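A protein chain is absent from this complex, but the other protein chains hold their places.
Showing subunit A:
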Amino acid sequence: MSEAQRKKYSDKDKNNIFDHEFMPHIDSMYNFAYRLTFDEDDAKDLVQDTYLKAYRFINSFEKGTNAKAWLFRILKNSFINEYRKKSKQPAKVDYQEVETYYNSENVDYSMTSDLRVDAVKDMLGDEISNALNSLAVDFRTVIILCDLEGFTYEEMAKILDIPIGTVRSRLHRARNLLKDKLRSYAGNMGYDTEEE
């Protein structure tokens, strides 16, 4: 970023921005961090590191713009750079591999269509949360950002550093994977998931 775009905030301005634009997002930030790390201590560290970075680089933030998206982007990058390598989770499937697989023409997308609206409506919070948590991190992330946090595709593109078209297609793939998980829950609940 060029110097011309950087702000020179006074300490009072900085505190004002921090208290009124950054801190109100701490609930969303913690939930995002928890859904990435699955660990309370790691989530706390990740949120804390994000806020410290946000303060350190506050001159790059333009007052009154989208603080939540700016903070989420820092958190996501911190997670990739630091937490992902020391994560307590078992190794995830390589994202590129997953994306290529689901991008291929041979996948039968209609296979998920037998999941019933009624079965989904009866699902418990834990079941939907577990289904979401079981997705690979890149797929989980787009659903969290879109459906739980309500970011627009444009905001998600900025947070994730990917084009809007990729946001759209990754979301679609993530939702197909989520439906596979939900369908297996529905099957366990005794719903008939076969076509009539």
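Note that in this section a residue touches a chain if its C-beta (ideal position, glycine included) is under 8 Å from a C-beta of that chain, and two chains touch if they have at least 3 such contacts; residues count from 1.
Operating definition for what follows: contacts and distances are computed from a predicted model.
Participant: Missing chain's UniProt protein name, "ABC transporter ATP-binding protein", "Sarcosine oxidase subunit beta", "Molybdopterin synthase catalytic subunit" or "Anti-sigma factor"?
Facilitator: Choosing among "ABC transporter ATP-binding protein", "Sarcosine oxidase subunit beta", "Molybdopterin synthase catalytic subunit" or "Anti-sigma factor", the correct UniProt name is "Anti-sigma factor".
Participant: Give the residue, chosen from A:K7, A:K63 or A:H172, that touches the chain omitted from the document.
Facilitator: Here the residue in touch with the unshown chain is A:H172.
Participant: Write the list of subunit A residues that the hidden chain touches.
Facilitator: Looking at subunit A, the ones touching the missing chain are residues 11, 18, 23, 26-27, 30-31, 34, 40, 43-44, 47-48, 51-52, 55-56, 109-110, 113, 115, 117, 120-121, 123-126, 128-129, 132, 143, 146-148, 152-153, 168-169, 171-172, 175, 178-179, 182.
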